[in-house]
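Excluded from the complex is one protein chain; the other protein chains are retained at their positions.
Showing chain A:
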Amino acid sequence: MQSRRDEILAKRAKLAELKRQRELRASQTTGGRPSIGSPGEIVAPTPGRNSRHDIEALINTLVGESRPGSTTGGAGSPGPRGSRPNSVLSAGELSNETSEYAIASAAGQTVAAPPAPPAPPLIMTTIPSTTVFQCPPSPVKEVFSYSKAVQTTGEWATPNRTRAHSLSDSEDLPGVTSTPNKRQSRRERDREEELRQNIRKEVEEELKAAREGPKDGAAQPESQSVNYPLRKLTDEELDAVTASDEFSGFLDKATKVIERALDQEYDVLTDYALQGQDVEDEDEDSGNTGGKGRHRVKEVAQFFDERWTKKRMISSIDFSPHFPELMLASYTKNPTAPHEPDGLVLVWSLGLHDRPEFVFHAQSDVLTAKFSPHHRNLIVGGSYSGQVLLWDTRVKSGAPVQKTPLTGYGHTHPIYSVDIVGTQNANNIISCSTDGVVCGWSMEVFAQPQELLELKAPPAYKIEDVSPTSMAFPQADPTFFLVGSEEGSIFPCHRYDRAGAKAGIDTRFSYKGHTAPVMSVDFHPARGPVDLGDLVLSSSLDWSVRLWKVRAPAATSTAGNEGAVSPLLDFVREDVVYDAKWSPIKPGVFALVDGAGWLELWDITVETEEPVARISPSARKDGRAMLSKSLNKLAWEPTEGKRLATGGIDGTLTVFEVASGLGGRDDLKAEEWTNVKKLVNRVEAVGVNGAMMV
């Protein structure tokens, strides 16, 4: 800074010297001139041409370096003004100066001649240049040529007569200036000066800021904060944003994520060393538990949604084969909410306690629903109206992506059971309605069934019609299945004609034992060293669960077989039994739910008279007191077999966890399989009573 100031001082001194010389010369020349005016002006430049050149060159150097130097033209005029320090001129002074100058020239001051008014040259160039650059696409020919002409004369006439800073706005012959233009020119010039001034100010401010920058660095973000938020949204904008699909989609996703985050019970920051005294054995006594030791059952979660599940009943439950924490429950309609969809399937996650992960709906009560074992996004369901429905978790609306028609082609009666059979690459949906129609559907085509089977009771029965209430496929054979009927019998059925039997109910034999509608049929999952795949559990409204051994479907009828197979074992309970399911892992374990609201766990290798554990879901506080306990359905988690879920009349889905004796792979022994097999063989040989006596 200091060096620069010195430089400027030196230059100023030089300039003063030059001015003095010029003044001298001026007095000489004006002496010979009587008056001044436009003609005088034309002549004026000539005398001191050479010396003026010098001066101007100098001024140029000055001006090139410091912007304030632009005023030197004015200051260059004689008189007291010459002594003014031109580099310190402020805007006010500047404009003053020019006006003074104008007045002076108007008054005909003799001294005005040599430093030809800077104004005229400016105007001559700026106006045309603006027109040229501002409206280049103008189609009018005249304007174009005119401005061009002016520009060229202005530009090229005297480029060396530069008086102010840049070439463009200084060159001209002062003499050419005509008086009418003068006023305009002055205005123009003023504007120019103002602009320059502004630029100067800005630069100065920037410099100042740069100098002060390090000192008030903290202030910078503060000033930024004034700008936050960049702008306040108006109400309309807010409405527009919040009404957008994108926004609601985001909110849906984000709230789910946050709820999951909050539902995480484990605190990663827990410091166990900090709290020595209040160690409570939460595992043993707190919460809702049943059974003891290896056969303990504990309630781990309950799912209920005020809006969706109130006053609905759970009609089926299924665990996802792909995600062990996901399960679905299908619901019947809520009679008090006629505007809500009748049918509902909710997908719950153990990681999200207070709301379902997905909500799917249907126009009619959903009576059964299942995750597709082959596709993680698909859910198949059956409705009261007789439709098979397909939902996709990728579809946001929750409406079924496919549904079968309500025509004679498919079902016209309620579908209480649906299954997906086959392999990854070739699978079918099999649905069964209460009028005895069994349909096979392709996953892709729902317009009409690929196969349709009408079940007819064997001739021995009084009524030809069969009303299936449940259906079950064995693990190994997708062409053979059992159907539990309303009348109490369980019928073996074939999907296709085969040796010795036509498609439909196998008329040669049936499984008779239940005296009331059969509510469930379940094949043994049979994944072990011993094949137990022919064991079947059935539950019924006659207060019992029965264990059957089914005959191989291909077996030709043996002689003397008169159609009735009796159960191996009879588990008589204290209430109607709605569902019974084998454990997917433990060969001897099964669970049942009854009308009194009990979940019972049995292990036939341990005990065939009493359950090894029983538990009832804890009642919800605001639930109905009467007739709300009954449990309709139960499901095992298929991969580990440690969790099971129950649901019933009050629409609450309850998840239980069982100890090692009832589920899980940790405590699995090979002899359990052989024990079951032995038991079955014994019972087969001597009957139940004989088995108990041994």
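The definition used in the following text is that a contact is a pair of C-beta atoms (placed from the backbone, for glycine too) under 8 Å apart; a residue touches a chain by one contact, two chains touch by 3 or more; residues count from 1.
As a convention for this text, contacts and distances are computed from a predicted model.
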Task: Chain not displayed: protein name in its UniProt record ("AP complex subunit beta", "Phosphatidylinositol glycan anchor biosynthesis, class H", "Roadblock/LAMTOR2 domain-containing protein" or "Sema domain-containing protein") - done: "Roadblock/LAMTOR2 domain-containing protein"
Task: Contact with the hidden chain (one of A:A13, A:L207, A:L251 or A:V395) - done: A:L251
Task: Residue in contact with the excluded chain [from A:R20, A:R191 or A:R307] - done: A:R307
- [ ] Write down which of A:L262, A:V395 or A:A447 is the residue touching the left-out chain.
- [x] A:L262
Task: On chain A, residues whose C-beta touches the chain left out of the figure - done: 225, 228-233, 238, 241-243, 246-248, 250-255, 257-259, 261-262, 267, 269-271, 275, 307, 310-311, 334, 336-337, 339-341, 354-355
